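The other protein chains are all here in position, but one chain of the complex has been omitted.
All chains are identified by letter, namely A and B, in their written order; residue positions are counted from 1 within each chain.
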Amino acid sequence: MAAQSTAAPRSRPGSARRPAASHRTRGPRRVWSFLPQYLAISPFFLVFLGFALVPVLFTLYLSFQRWDGIGDMHYVGLEQYRFLISDRTFWLALSNTLIIWVLATIPMLFIALVIAAMLNSTRRLTAFYRIAYFVPSVTSLVAIAIFFFAVFSSQFGLVNAALHAIGLPAVPWMSNPWTIKVVIALLMTWQWVGYNAIIYLAGLQAIPTELYEAARVDGAGPVQSFFRITIPLLRPIILFTVVVSTVTGLQSFTEPQVMFGSNASTNPNSGGPGQAGLTVMLYFYHQAFDNNDFGYGAAISWALFLVIMLIVAVNWRIVARTDR
Amino acid sequence: MRRRLRSRGLALHALLALGVVLCMFPFYWTIVMATNTTEDIYRYPPKLTFGSQLLVNVHKVLQNIDLFRAMLNSLLVACTATFLVLLVDSLAAFSFAKYRFPGRNLLFGLLIGMYLLPTQMALIPQFVLMVKLGWVGSLKPLVLPSLANAFGIFWMRQYIVGAVPDELIEAARLDGCGFLRQYWHVGLPAIRPGLAFLGIYTYVSVWNDYVWPLVVLVNPDRLTLQVALSQLNTTHNTDYSMVMAGAMIAVLPLVLVFLLFARNFIADATKGAVRG
Partner (left out) sequence: MELSRRRFIQASALAVTGAAAAAACGKSSSGTSAAKSSTLTLWYWGGGLSDKVVADTVKHFTAVTLKPSVIGGDFKQKLLTTMTGGKFVPDITGIKGEDIAGFLPRADRFIDLNTLGADKLAASYLPWKWKQGSTTDGKLIGFPIDIGPTAMFYREDLFAQAGLPTDPAAVGSAVSTWDDYFALGGRLKQALPKTFLLNNSGSVFSMVVGQGTTRFIDQSNHFVGDQDHIRRAWDLALRPQQLGINAKINDNSWNAAVGNGTLGTEIGAAWHALDISSAAPKTKGKWRVAAGPGGPANIGGSFLAIPKTSGNPQAAFEIISWLLSPENQARGFTDAALFPSSPASYKLPALTAPDPFFGGQATIDIFGPAAQKIPVAYEAPADAAVAAPYYSELTSIEAKGKDPAAAWSDAVSQAKSIAQKQGVSV
């Protein structure tokens, strides 16, 4: 399940053979002989072009306009971006998003790795465990956000009741800016930890046990073999999960939107008390659909895209240090 | 030595069991909330046991939203999208994995770039596009854009590279099979577990999709489940027991179906991944 680079796949006997008919022919003849393959990959590229690439480019175009959704568009140059740079709420949203992402992703992936390691060393009930851990990721996010919101309610939620039962003071989960982020991060962690654990498990099971035995013969302890064997071999998978978690985590929208509701007549979709739950996507939604400022919304989403690209590049650098 | 292994095994199982409890607890609690009244939920200390209000709450849910039709719509959209994704992605991935056509590396590199593009940001133009196509308010906008996700091709390509022996393809070719035949007779049977995993993944993500349907499903008679559920959630008078009853009805079928088939799917998927 590793994210392969564009280099040729690992050599397997016979994979280099080309169809004899087009051996050594170049140019159009050769391209024509591969027509079925081009046709096979075209649906995806066509759909992507039409439904993803073109809209994304249109967003770029839109970010240079002022548009309220119903009327005409007015060209305004870089005004939206200029406003964006000085917009304190945007930077607040960005820092919220980053903090939530860090709070969620790092513990989640680590716990997933630990769970995968544990699952790998049990022999019984593995199927049961795997299903049980995987189920949260198939649950409706809307339902779970509502659930978390109710359970972490500042005054009357289950969590505070439990804390009270063991003598700890109640925590204002939904009013304190930090705890709000923690709750959102907990939600994301809960939902995806099992999913990532299953992926890591698959990777762990692909590592031949002979490597571990050889290491043990050489005198390596469990920790050493974990860091010298497991992690390097899992690196492509880890990179994959980190990238996926980054791309989805930085775009989080559903959790704060559902949690803090949108029916307030003053300040809808504002991310809760102190705007602590305002993520960039939620801010984008607020600007576009509450303030009818679609041009500004477009600028916000492009700023987010750039941030995502930056962070993915950094992730790549950190995790994929050795090229396989 | 054996005693140490046994106690370690027990500790392991204890930890894993704790994790299972944490994973499963929200479901249990959702059912508790769905079977009580909203005031029971606000009680302090909260009620932890089942109540008798389930039918009352379900009735309230059905009064407020057309839950079953929304589920049906979600089912329809998810099935269609999953089928299309499996078809398109497996064909494309098969081509990328097993055939060296000109420009393959370039196109695959393009794919990677496309994967990193967070298409959610293009919400507005996609909406405008749907307006131009006249698809707003129907279920169509939910199906095609889900095809534009490169993850499926990545996963399938990786899987196919390992799972489909080149010799079999070569043999098929020598037997006179064209590309489609090779795909059908050689490729498909070998990648069944990979298809299963991708199928679940796609089905679940289409089922749970929230933002896009929220924007594009303007016809109140034609909603998907997530959007319908969120309509139960109002800030002023949220009737939590009703909302949880709705959530329970929404979640349980998916979980049950998953539980029924997952044993095989996950086993196959991990088995298959091992081969890769």
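One rule holds for everything that comes next: a residue touches a chain if its C-beta (ideal position, glycine included) is under 8 Å from a C-beta of that chain, and two chains touch if they have at least 3 such contacts.
Everything numeric in this text was worked out from a predicted model, so none of it was measured.
Colleague: Sort through B:131, B:180 or B:256 and give me the one touching the missing partner chain.
Modeller: Counting the whole complex, the residue in contact with the absent chain is B:131.
Colleague: Pick from B:109, B:178, B:220 or B:253: which residue touches the chain that isn't shown?
Modeller: Within the whole complex, the residue contacting the unshown chain is B:220.
Colleague: Pick out which of A:55, A:236, A:272 or A:297 touches the chain that's been left out of the picture.
Modeller: Once the missing chain is taken into account, the touching residue is A:272.
Colleague: What is the set of chain B residues that contact the non-displayed chain in the whole complex?
Modeller: 38-39, 42, 64-65, 76-77, 79-80, 82-84, 87, 127-128, 130-131, 134-140, 143, 188-189, 192, 195-196, 214-216, 218-222, 227, 230-239, 261, 264, 268
Colleague: Which chain A residues touch the hidden chain?
Modeller: 69-71, 83, 86-89, 149-150, 153-156, 174-177, 260-263, 265-270, 272-276, 289-293, 296
Criterion: only the chains that are shown with their structure count from here on.
Colleague: Take the average of all CA coordinates in chain A, do the same for chain B, and state the distance between these two points in whole angstrom.
Modeller: The computed centroid separation for chain A versus chain B comes out at 15 Å.
Colleague: Touching chain B in the complex: which residues of chain A?
Modeller: Against chain B, the touching part of chain A is residues 1-4, 6, 9-10, 12-15, 17-19, 30-31, 34, 36-38, 40-41, 43-45, 47-48, 50-56, 58-59, 62, 115, 118-119, 121-122, 125, 127, 129-144, 146-148, 150-151, 155-158, 161, 164-165, 190, 194, 198, 201-203, 205-206, 243-244, 247, 250-251, 253-254, 258, 261-264, 281, 284-285, 288-289, 294, 297-298, 301-302, 304-305, 308-309, 312.
Colleague: Report the residues of chain B in contact with chain A in the complex, numbered from low to high.
Modeller: On the chain B side, the touching residues are 9, 12-13, 15-16, 19-20, 22-24, 26-27, 29-30, 33, 41-46, 88-89, 91-92, 94-97, 99-102, 105, 107-109, 112, 114, 116-126, 128-129, 144-145, 147-148, 150-151, 153-155, 157-159, 161, 166-167, 170, 173, 178-180, 183, 200, 204, 207-208, 210-211, 215, 225-226, 229-230, 233-236, 238, 240, 243-244, 246-248, 250-251, 254-255, 258-259, 262-263, 266-267, 269-270, 273-274, 276.
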